[in-house]
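So that we are looking at the same thing, I have put the structure below in structure tokens.
Note that one protein chain of the assembly has been removed; the remaining protein chains are unaltered in position.
== chain A ==
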């Protein structure tokens, strides 16, 4: 077992809240997000999600919880052999929905994030910014209760960064709790919100 990445961390995310998760590179932001996503199991400690201890969840409940969350990965994690349209529609497709039932919604979202003309393209031919926008669209498409975004504006120009931030805020006003992991101070200054600051594996809340 390696060194502990996160220790003595205690925090909660209220429904419909908006917060930043910040700290220097390597502080453990991505690890924290993976813990919340149940992609990692804590070596010790307790993770409660939607009022339940995740260590006691069976596979079906776990899948149900993941469907209530949206995630934007720092490295995008798009499926390379699928088009942008198919990538963005993926969370709805895995729910077993008919393609015709979500087509308009997916296309509208793709156009909103500026990828309307690129919906045929597959990720390997896209720029970093385009992949990032596609990853964001995929996280938003199922209108999650909790959105976790890892450096969502890291590869886009400031103008689009501001638009995306407005989108996250709009999402929060519609009832989604939003956690944005970033170390972009300029972005955090655009909209004032509580900051969960991670330094050397320890966390403090900067309200």
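We take it that a contact is a pair of C-beta atoms (placed from the backbone, for glycine too) under 8 Å apart; a residue touches a chain by one contact, two chains touch by 3 or more; residues count from 1.
Just so it is clear, contacts and distances are computed from a predicted model.
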Hidden chain of the complex, named as in its UniProt record, picked from "Cell division transport system permease protein", "Response regulator", "Fatty acid hydroxylase superfamily protein" or "Formate dehydrogenase major subunit": "Cell division transport system permease protein"
Residue of A:99, A:157, A:170 or A:192 in touch with the missing chain, whole complex considered: A:99
Touching the absent chain when the full complex is considered, from A:13, A:37 or A:193: A:37
Of A:24, A:45, A:116 or A:158, the one touching the omitted chain in the full complex: A:116
Residues belonging to chain A that touch the chain removed from view: 37, 39, 59-60, 63, 66-67, 71, 77-79, 81-83, 85-86, 89-91, 93-96, 99-100, 103-104, 107-108, 111, 116, 119-120, 138, 142
